[in-house]
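Note that this complex is displayed minus one protein chain, with the remaining chains in position.
Labels A and B are assigned to the chains in the order they are written; within every chain, residues are numbered from 1.
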Amino acid sequence: MGAYEHFGSASDVFDNDTEIATVYLTGQFQIDAHWSLDVNGSFTNSKAKFDPIEVSVPEETVVKADYDFSGINEYSDLEFKQLEVGGTLNKMLSEKASAYLGVTYFGLTDDAPYVYGDVSGSVLYTRAGFQVRL
Amino acid sequence: MIGVERTPISWARPWRAGPWFVVLVPAMTALAIATVGTALAGDSKLMPPALSSARYVGDDECAACHEDLLPAHESGYHGGIEPFQAPQGQTGCEACHGPGSAHAESTEAGDIVNPATANAALVAELCLGCHRNDGLDGHEHSEHALGDVSCAGCHEVHGSQEPGLLQAAEPELCAGCHQDVRDQMFLPSHHPVPEGKMVCTDCHDIHRGGFQGQLVGEAPNELCFSCHANKQGPFVYEHDPVIEDCSICHSAHGAVANSLLVQNEPFLCLQCHQAHFHATLQGIEGEFESLEGYGGVSHRDSAKQAMLTKCTQCHTEVHGSDLPSQSISGGGGALTR
Partner (left out) sequence: MRRKSTCAVFFCGLALASSGLVWAGEEPEGSQLEGTARLGSHVSAVQDLLGRVREYDQGREELQPDLMLELFGYSGWSRMAFEVDYDDEDVLQLGADVEVGKYVDAEFAHRSFIHHLDHDRLGNLNWREYVGTGDQGQDLPGGKMVTHDDTDPYGKYSVRYSDTRQSVEVAIPHLPGTTLKGSYRDQVRSGTRQTTGVDHCSNCHVRSHGAIVEEQTRDVGFLLATVRDRVAVSYEFGARDFANKAEPTRNHFQQARHPVNGGSAEEFASRLNYDNATLVVSDAPDVEKRTHTVRASVDLPKSQTARGAFSYSKTTNLDANLELTANSAALGWAAPLNEKARVTASFSRRQLENDPVDIDMKNWREGRAGGGQDFDYTRESVYDRVEMTGTAKLRYALRPGHTLGLEYRFRSIDRDNLELDPDDPTETQTVQNRIRGTWNGRLSAGMRSRAAVEYEMTSLPFVNVDGICEDGIGDTIDPMEGQPNNWIYYFQRERYGTGAAAPNKALRLEANLSRNLGPKASGNVYLNAASEKNDDLNLFDFERTTYTAGLSAYLVPNEKVVFAGGGSIGKTSSSAVFCATVMDG
């Protein structure tokens, strides 16, 4: 066998699976004549991966090459968990004016970092102010 | 396996493949003939029968019983229509509800058109009398028309603070029926619809029949290019699926993979392309350095990691390019530059 011999191709049929699951909930509570509370939350779990690949090549065919592809499916696995939880408290100051205070947490967990590294992160978003009907 | 054996190819035409086509073509032809014949010969009026002899009585007559509707109507868009704005010449309540004399006399609901409950085709016919040129030509061909979704199903014609007299703001209004699309927007990669930076009708022409999904524009790709004009081309070096249909690679409503990719790389690419031939090679265990001083740590499977993780690290210009790639053997079209 000389260098750079070429024998053809080895192949395997494989599947890619994407799985997603989402739940969400919102609620509005009129606590009394002046106070009300809006809450919202959602959780999403998403995964994408493909099956391990198996190709068979007679060992004597090649010397330097490696046809064990069983681990390559893990290079591009994706798995994210996203959580959003928030609430806004409203206080009616008059018939036309109200004040609000809202807090929302956004979180993303990267359980299978890809080429971008671990992109996990979270944000706590707070807002407050007044609203007037003109 | 080596040198995969080729299987016989059967490039069957659909009309060769199954009897359904043989049945369908005559059936559709018969339907077309029947349609033409019936339409020309039959009475296809959708209006309630009582309206055929009714006359117009004016808004004051309507207000006598429906006073509660007047404030919103009069301050709303339709309440202020002047005759010169109405191609049919009729304004006021009866422009949409039809001549009201029969209903005024009988007070029967069936003696007047009520768009809130009427057949969607009748409602559309009434609305299109004025709005046909407002991007509504071809409404009869739309999925909404076929699905019996009436204009009044989305619009509050007596008055609304939402643009276009919508019953509610987008995307909430659309999500009321299209829950599956709303759920896709929760995925990590999505257009900024939940964030309020886009709305459904930026992409969907919900009034007109068009391409699949009632997309805006002359072809699906043209819609995408209206915002992503840097992908538009035409380019010297093309990537066939970009020309064919953006949705071959991208899932517009949401995806797990970055950039709305239907699947992550390299699987997406491996569906049409084979693995880079260097992926079969092994790597040394340990540090190395190139002549130029670049290097790192190599492992046994490092060639596989390099070649089978993300194709666009090298083939960056997958949407097309005018600049030739470096390799002569690839004809300059490897889309790496």
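The working rule: a contact is a pair of C-beta atoms (placed from the backbone, for glycine too) under 8 Å apart; a residue touches a chain by one contact, two chains touch by 3 or more.
Just so you know, these numbers come straight off a predicted model, no measurement behind them.
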item: Neighbouring displayed chains - absent chain, whole complex; value: A, B
item: Subunit A residues touching the omitted chain (full complex); value: 1, 3-31, 53, 55, 57, 61-65, 67, 69, 75, 80, 82, 100, 106-108, 110, 115-134
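We take it that only the chains that are shown with their structure count from here on.
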item: Residue ranges of subunit B in contact with subunit A within the complex; value: 1-4, 183, 186-188, 256-258, 263-267, 274, 279-282, 300-301, 304-305, 308-310, 313
item: Interfacial residue positions of subunit A with respect to subunit B in the complex; value: 7-11, 16, 18, 20, 22, 24, 42, 44, 46-48, 50, 55-58, 61-62, 64-67, 69, 71-72, 75-76, 78, 80, 82, 108, 114-116
